[in-house]
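Have a look at the structure that comes next, please.
What you see is the complex with one protein chain gone and the rest in place.
Chain nomenclature is as follows: A, B and C, assigned in order of appearance, with residue numbering initiated at 1 for each chain independently.
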Amino acid sequence: MKRYFSRKVFIYILTFFLAVTIDWLVPRFMPGNPVQNMLSRASIQSDAAEVMRGYYTKAFGLDVPLWQQYLNFWQAIFHGDLGVSVYMFPEKVTNVIFRAVPYDLALLVPSVLLSWIAGNKFGAFAARSRWLDNTILPITYLLRATPYMWLAILMAWSLGIVWGIFPISGAYSFSMQPSFSFAFLVSFLRHWFLPFASLFIVQFGGWAIGMRNMIIYELEEDYSHYLESLGAPRSLVRKYAFRNAMLPQITGLALRLGQVVAGALATEIVFSYPGIGYLLLQAINNQDYFLIQGCFLFIVIGVLLANFIIDVVYVIVDPRTRQGMEGT
Amino acid sequence: MEPPQSKEKNEFFYFALRNNKLVIGLIVVFFFLVFAIIGPFLTEHDLNERAGPRNQPPSAEYWFGTTTFGQDVFTQFVYGLRAAFIVGLVGGGLATIVGMMVGFFAGYHGGMVDELLNMLTNTVITIPKLAVLLVIAAYLTVRGVIHESIVIGLWSWPWAARAVRSQTFSLKSRNFIDMARMTGMSSMKIIWTEIAPNMMSYLFMTFVLQFGGAVLAAATLDFIGLGPTEGISLGLMMQHSFNWSAIQLGIWWWFVPPGAALALLVGAMYLMNVGLDEVFNPKLRER
Amino acid sequence: MALKTDDLRVYYQTLKGDVKALDGASFTLEDGEIMGLAGESGCGKSTLAKSLILLKPPMKYVEGRVRLDGEELPIWDDEKMNSFRYKNVSIIPQYAMNAMNPTRKIGKMVKELLKSRGISPGEKRDELEHRLDLVDLTRDVLSMYPIELSGGMKQRMVMVISSLLDPSLLMADEITSALDVSTQKAVSEMLVEFRDKDFIKSLIFITHDISILYQIADSITVMYAGKLVERAPTEEITGRPLHPYTKLLISSLPKIGAKYTEEKLEGIPGKPPELLEPPEGCRFKNRCPKKEEECDEEPPFREVSPGHKVACWKVKKDVS
Partner (left out) sequence: MWSKNRLIGGTLLVVLTLLLTAGLALAQGGNYERSETLYTTGNAWSPPTDWNPITNWNYATGTTGLCYETPFLYDPLEDEMKPWLAKKGEWVTSDTYLMDLRKGIKWQDGEEFTAQDVKFTFELGKRFDGVYYSTLWKWLDEIVAIGEYSLEFRFSDPLYQQWENYLYSIAIVPKHRWKDKSQEDVLSGANKNPIGTGAYRYETHSQDRMVWVKNEDWWATDLLGREVAPKYVVDIVNRSNNVSLGMLLQGQIDWSNNFLPGVPSLVENYSNVHTYYEEKPYMLSANTAFLFLNLTKKPMDDTDFRKATGFAVDSGKIVSNVYGHIVKASNPTGLLPNWSKYVSEETVDEKGFSYDPAKAKEILDKAGYKDVNDDGFREGPDGSTIELTIIVPNGWTDWMQSIRIVRDGLNAVGINATVKFPDFGNYQDKIHAGTFDMAINNFGSSVSNSPFTFYEWLFQSPIKDRMSNGNFGRYENQEVFDLVTELNKTPTSDTEAMKETITDIQDIFLTDLPAVPLWYNGMWFQGNTSHWKNWPSGAEDTPDHMPSTWSGYWQMGGLLTLTELEPAK
């Protein structure tokens, strides 16, 4: 068991190292120069621009050789320092990210969890019901296939513009400051609802289909037939099948939660929701090396962490995995 | 005892044609395919040409209306459909092929090869697709649908690889593989002659899923502005309509058709996948 | 008379039509009898077992009656049948290796199963432990997951579970095929012991490995292509097989413990017939060395000597 985990940890570290290196390399592969990009917004004389370019290149640490930049990058990571954003100069990347993350959490965690719970329930319910399988399930396939932004656009258009029930941009009213007042909460929830709902619906379709397919397999497993042969009631058979079908769904959930920090780009764009997804896009558009790196680093850590947690949780919930660890 | 299973091809078609899910899925996909192929011949307009007045709702003359620039939405739609099929075929195909190769080797060889390939798979999963597209975007002055498809394909294979790997694992332990090995066949040959045929159905289903996944991924990339810089796609149509305030101005005919087509096409793909599953897997069939 | 089936027909429904997997089986099984059921795979022996306990789609009940201990078994009615399952009829399935839920501890699973059948697990606790002892399993297995057990252990565990409610009829479906020779023997002998201890009244032991039947079966029934072809006490059938198919089956069997009868049977030219539209008359005729014209008519399954039934025109001639 110990050997198993130490090997796992080693592999994770290696993967992390690789991913971070690629993360560092990627923005540097881009043609163009972030400082140049930043200063192109400035209204300045050209000779002044030269001087400023020199100054800011140095300020961003882009004047040293690449290998040194790489080493500095690692050093900085361990100090929790991800540098200064170019696009949101002179804000620290970590601050920028920490400010955006709560919005992602508020939007994605409920939408992922609730859609997961509801989708699984519905999928299990629909499985093996010929009627549901032929009527409602095709709709869930359609949901699963719906591009996030399209549903978001449709909802923004119908509920936001045509009927005017919900606001369609921002995280709370522009006439407010964040506070713990009731009015603010209401405003926040009203702005939160449409992006949440559009995410929920599409994800619901995905989970429901996953569950349905999985449970159908499980119901055809030998252990299900055995139970049936011994006269076990349908409820017990389905309970077992549901529990076992749940395992891959847990994997899916963990992976999805691992990506929560990546935000929901398309949805955030449609609803102007200030999460990481939108931030990342801006960083990309502005060639903001440090912000791109920072965002990716968070995403990489999130995904790796999720994978690792799955590995650990699986050992606990699925006895089958323990076999491989001890034997052979 | 199972009902006797003859390996005849017509048996596949026999069951396939009686599976509602598969048939409906096929019909929808086929409908769009035909639309994509002949659609461009039904319009006399060019993609970006100003075909008529701005913001016209659908009419006899402009079937799907016109955009803010007076472009014919129908024309963009049919070309966009073509792009969707190209992305699906190239992107989905590539992902399936790469995933198949990696999965086969990892599953078949096991041990170190498996560990290494696994790490590669994990790394690729971890690195956001956006990052790669970013670099590609920066390097290629011009990105076409094909470039986009290739990037998507090269970055979507890990899921296929994981699935294929576990399938290979289970197939590997079966007798006929042992026998083949005892006769001294090379592993390449074993994979191709013994394992692959047994997995054809599985691979085909993987491809169907990857097709849908690639189309959706492309739509998202297009929408956030990392899509092709040339031509049109359904995702780009949505991006344009969004950027040009079609929501606020109520130009619904600009953004409804591309999204609806995507949802229907990909939904039909998923439906097909389940249908195929039932056809290939007799256990799931009779219900 | 524990079990009596009468012209039992169970087909598989496929979209191409019905596969006549069990096409008229009539036999009786005495109290305490261990009946071996042999035949190539695909001959309908598993269908027979399944139809006696869990007849569900794509299997389709066509006709025939089954009586168990004088009571009618409503095998065509899934609901009504449920009260008989486990308590009266039970099965050790072919897939015993995978028969237990992999994510439940065995003890818990048994508990939940019993509870769901309205039986207090506490009551059965002692009995369960007693039987574990009988099959050489420690009580620890109850707190283990199936994956932690070896193949043989799983097999024995399933035996214990399946027989726990002392069913009148137990069917063991190909339970030995995945085991090595010595375990096969041990497992088989345990089943005999179960019968001897009256845990079960009678046993149908399904296998394609006739050799194992020599040791445990009181009688042997041979099936071919959905039909019973011969049924006789073990000594009788091994000593004097009458049906050409049985003869081939037994003669092609060199020694105890040969695993794959099928492979040996490849010596018999031809393949078993398609059961979707089986040929008229004797279903073995195409492979039968003694085939004659009359074989185009279906041979009756009749008693040629006390306790020895056979379905072959040629036998009729030979004997009478």
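Methods note: a contact is a pair of C-beta atoms (placed from the backbone, for glycine too) under 8 Å apart; a residue touches a chain by one contact, two chains touch by 3 or more.
Bear in mind the structure is a predicted one, so any value in this text is a computation, not a measurement.
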What chains on display are touched by the one that is not shown? A, B
From B:Ala36, B:Ile247 or B:Ala261, the answer for touching the chain not displayed is B:Ile247
If you put the missing chain back, which residues of chain A would it touch? 30-32, 36-49, 51-52, 54-56, 59, 84-85, 87-91, 99-100, 110, 113-114, 117-118, 120-121, 160-161, 165-166, 168-171, 173-179, 182-183, 185-187, 189-190, 193, 196, 242-243, 246, 269, 272, 274, 278, 282, 285-287
Missing-chain contacts mapped onto chain B: 48, 50, 54-55, 68-70, 137-142, 225, 229-230, 240, 242-249
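Operating definition for what follows: only the chains that are shown with their structure count from here on.
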Mutual neighbours - chains that touch chain B and chain C alike: A
Leading the contact tally is the pair A-B
By C-alpha centres, the chain nearest the middle of everything shown is B
Let me check something: if the centre of a chain is the mean of its CA atoms, which chain is farthest from chain B? C
Once you find the CA centre of chain B and the CA centre of chain C, what distance in Å lies between them? 48
Centre-to-centre distance between chain C and chain A (centres being mean Cα positions), rounded to whole Å: 54
Chain B residues counted as touching two or more neighbouring chains: 287
Identify all positions of chain A at which a residue touches two or more other chains, and write them in rising order. none
Which chain B residues qualify as touching chain A in the complex? 20-21, 24, 115, 118-119, 122-123, 125-128, 130-132, 134-135, 138-139, 212, 216, 219-220, 223-226, 235, 238, 241-242, 247-248, 250, 252, 255-256, 258-260, 262-271, 274, 277, 283-284, 287
The answer for chain C against chain A in the complex is residues 53-54, 56, 82-87, 90-91, 93, 95, 98-104, 112-113, 116-117, 145-148, 158, 161-162
Chain B-touching residues of chain A, taken from the complex the two chains share: 11, 14-15, 18-19, 22-23, 26-27, 29-32, 128, 130, 133-134, 138, 141-142, 144-151, 153-154, 156-157, 160-162, 168, 209, 213, 216-217, 220, 262, 265-266, 269-270, 280-281, 284-285, 292, 296, 299-300, 303-304, 307
